[in-house]
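Missing here is one protein chain; the remaining ones are kept as they sit in the complex.
Right, chain A next:
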Amino acid sequence: MARYLLKRLVYIVVSLFLIVTITFFLMQAAPGGPFASEKKLTPAIEAQMNEAYGLDEPLHVQYMNYVVNAFSFDFGPSFKYVGQDVTDIIARSFPYSLILGLEAIFIALSIGVLLGVVAAVKHNKFGDYTAMVIAVLGISVPSFIMATILQYIFAIKLGALPVGRFDTFWHSILPAVALATTPLAFIARLMRSSMLEVLNSDYIKTAKSKGMSQKVVTYKHGLRNAILPVVSYLGPLVVSILTGSFIIESIFGIPGLGSEFVQSVTNRDYTVIMGTTVFFSVLLLISILIVDLLYGLVDPRIKVTGKGGKS
């Protein structure tokens, strides 16, 4: 187990290095720079600025500095917002995204799994059709439309929940629901098909032949086996929720990390791009590791060992 973890950590470092490198060269390849704007700076000032931020150095020196900085998690000051460090920006905006993301994952998982199980148990009956109509709607309606519909109904018409910003728990409900719809629908469909397959399997017949009730058969024998595909979907789910949150954050006016990330790209704010990219990547790689460990817990056939990774 310890060996396995160590091995995975090495992989994480290697992937991070690759991500950091690719980001650097993509940043360089993109036209424009942090100081390009409508109002042209005088060449003297621009040269001074470039020198101050080390942008006048040859490319390989810049790259070296950048990699060293990235791995020491010291990203330096933002180019755009004077006097703000990248770490400050992340520390300020990440809690919003985290709360929003966790809420959305919780909603997507709990309701998605429930809908999927109901659909499978009531296969080809009313419950199945209802659950699948919800799922198809959730997949086909994009989150930004869902967000505005939710705002219109719950905030404007009913006045039940705040329309935007992020102050209390109540503010987080609408954006979290909007963020959760697509993954929720996806999980529901995944859960339905895998539950249907499991319910037709031989060991379910064995459980029935022991005299177990339908409830015990479905939940005790079926659910744990059927949930495996959903567990492996958790990795990509974290990604889609993190990257998807940008749109939701801007619709609801939430100062989260997603919007910082996208803004930094349009601003060519090199240090912030780097900082948010590394931060997101670490988050992602760790969540994938956690999902893999979780998989081993749910399915005893998958052993977490150092030898040959997962077997």
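Here is the rule we use: a residue touches a chain if its C-beta (ideal position, glycine included) is under 8 Å from a C-beta of that chain, and two chains touch if they have at least 3 such contacts; residues count from 1.
Heads up, the rule we're going with is that contacts and distances are computed from a predicted model.
A single chain of the complex does not appear, and UniProt lists its protein name as "ABC transporter ATP-binding protein", one of "ABC transporter ATP-binding protein", "Monovalent cation/H+ antiporter subunit A", "Molecular chaperone IbpA, HSP20 family" or "Glycolate oxidase iron-sulfur subunit". Across A:V86, A:A207, A:L234 or A:L283, the single residue that touches the chain missing here is A:A207. Residue positions on chain A in contact with the hidden chain: 201-203, 205-214, 216, 221, 224-225, 298-301, in rising order.
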